[in-house]
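Supplied in structure tokens, the structure appears directly below.
All protein chains but one are shown at their positions in the complex.
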């Protein structure tokens, strides 16, 4: 990996690992196209225990956002509650009482999918679409609601801390393609076309253990190397998700370019990226049964024109 | 069904069809307990086509809320967009540009699950819990985040308009237990313990056809009779969801009591209720393959202390 | 007024009635510069009764927005309330109980000031500033917080319905410069440099009387003619506010141009515009004492980078 990667390389690799046009010029699904009906059926055949494990962090005021940038933690407010009932303020017949509530939240403040409209450069987003399509009114293409009939497929957990017998990877640790292969092999799985690859770095484990999200969002982090762009493209991976803020290793390997893997894989490859996944319960479950491939489902909320969605990803083993 | 049902009957039936204590005094899952690991595995064995069908209405400003009561349609706002990129207002290195967004929404404004903390009476909610646990800070018990490792199971569609060869049921049409059985039989399915029963009335079909949500939220509607409380209890149904605002027939059968089935089934039986499901695409899919039972997954967002959650329910056939 | 006004005329008049550079290239106050310290003192000398009259419509869910466009009515939510106290959910020592609340609102959904960053054309806003300064992060110039040391001055009410002994002006009624002069004369006032001119059309009176805001926001309305641009410029008016949604007569006089007076007076003249003022109580008060000039104060909330602000304008008589 001796070559220097820079903003120019990113554009070259972007072209090299591009799926623009591969599924037609109207395509808005990107790599989810790899999850064929056959692969959905194959995924459904995986469960052996009937165990369902959530990969979502609770959505609340305790994290992971810590006040940097425009993203804040979810704000949950009650529109009606038990106190109203006590105050006699609910006048529905028969003593019917109820609670009701609302939320104000950035769509990517917690466990989430990036839409294909989330990242772009040089005026274009996935499948040769102009960034002018993404305005204050939302994204007119590549938005999260375009993938509402998903995400269902075969999930694979690559559990680096467990493989390495460490509690977590240190910030700045970069995960190379060969590491991904080694981890898959260590746990007895092979990455197949259409797989949803969940990469556990342990960074969230550390934040929870230390009761601090300081630096989690946007700070130094372990994560995927930009070299994984080729691996993702060639393996025909449908989605990649991590227990970190931004999938990629930070500091990025490109001094002159922010989140280069997003630039290449999201914009050109059309890859679905998941972030802030809480993979510790799944890590335990996989260790228990030794089975690192499972049925995986994580439907986004089809918010019209949105560029991301909070999700509750479920692994079914 | 000659007997008169009133607020007193609701309390009697509430006791009769109660699951309080059935799964221990700490239980917060209610009827989801019927979905055993075996039943999850059974559900995973159902798909034959590898087809995934969303049952969510788009979350946006076009409906179904129409300005009555405190619930409004989702408000989607952009925190960053393509226009910022055009304006040169994003200064990340390498030309990295991005869009980001947020939502403000009542948790039950669209396709959603009710939490077991959503409805209560006489000072108590499911499993003998005091309504004082539900305050401006959220629900300290029976909240939606308690069921984050769900909902996955066997879904069954009871498609009344299709059975009756009508576009939709008229407002005020009440669906009795015998109707549920007849509909299941018509489509060749049997309701089993742990099933997630999706009832299509066609009301949403009508609103979409007429391009008007007037009256949809809280107005007259076709729906389940309060007599279904016994059927739900005895069949050990895990969840019931409809394409209407409130599951139940409106006007309610109880002149002196609002939404009596919620009072009995949600509070006493501990039933998971789903509302505002968009069942038309699933109706088409089931008609295509003749298969009315399927793997069903609808994970709620685990918003801490919330009394409901927007969802994107998926049927996997 | 025989000449045809079109989008081209708007640009010619924009140049003709421009105050760009008049108060220096760094100016962000626009016509508020006309309110000199002497004029503030003069305004303070006006009150005779010690009477304070609010010109704000209540901020709540009842109007004036009716679901068209991205602006909605204010959403008021409680973060703590008396019900929590009843539920014993507030644990502060000594029995201290409290209520707390929040609002989500478009800044121009009710009684409000437009900031000078609110309207622009041909890539520029007031004082030759580029529209690229107004992005998802807010306005970096001409924002509402720039005028936080205001608005205090001499207010003058031009009460058209009262002059004409009608309850309200019909939709489409256009108010010409000579009408403004006639109305001032009828009530014994003269418009002076630095005045804040409040124009009552009675449109809000009608909406309140008919209990309907249908069409109020953006629909046909009585209002100022585009010919008032010259009058505003020459009289050195500091601000103009009306009891309508958009100050101007709708349909606009320019078939090919939306809100031409905003384009000229806000962008070029640098005029502060106020909208959705509730002028009925003030109308009564002025009729009572025959005094149509008064001390006027309407401080905007200095929300950083905002392009408008909800206000509670006060007339002190």
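Side notes on the structure shown:
Going in written order, the chains are labelled A, B and C, and every chain counts its residues from 1.
Note that in this section contacts are C-beta pairs under 8 Å (C-beta built on N, C-alpha and C of every residue); 3 or more make two chains touch, one makes a residue touch a chain.
Here the structure is a predicted model, which means the values were calculated and not measured.
The chain that is not displayed touches the following shown chains in the complete assembly: A, B, C. When the full complex is taken into account, the listed residue touching the unshown chain is C:85, out of C:85, C:184 or C:249. Checked against the hidden chain, the listed residues A:54, A:108, A:135 or A:309 yield one contact partner: A:135.
Of the listed residues C:177, C:202, C:223 or C:310, the one in contact with the hidden chain in the full complex is C:310.
Note on the undisplayed chain: of the listed residues B:41, B:87 or B:163, the one touching it is B:87. Of the listed residues C:89, C:134, C:239 or C:293, the one in contact with the hidden chain in the full complex is C:134. Contact between subunit B and the unshown chain involves residues 70, 77-79, 81-87, 89, 102, 104, 136-137.
Interface residues of subunit C facing the missing partner chain: 6-7, 10, 36-41, 44-54, 56, 58-60, 62, 70-71, 74, 76-83, 85-86, 92-108, 117-123, 125, 130-139, 145, 148-150, 152, 254-260, 262-263, 295, 297-308, 310-314, 316. By the touch definition given at the top, subunit A reaches the unshown chain through residues 61, 66-67, 70, 72, 75, 78-81, 83-84, 87-89, 104, 131-132, 134-137.
By definition in this document, only the chains that are shown with their structure count from here on.
Shared residue numbers account for over half of those found at the interface formed by subunit A and subunit C, and the copies are therefore classed as meeting with the same residues.
Each chain gets a centre from the mean of its Cα atoms; for subunit A and subunit C, those two points are 45 Å apart. Shared interface positions of subunit C, defined as residues touching 2 or more other chains, are 70, 78-79, 81, 83-84, 87, 89, 104, 136-137.
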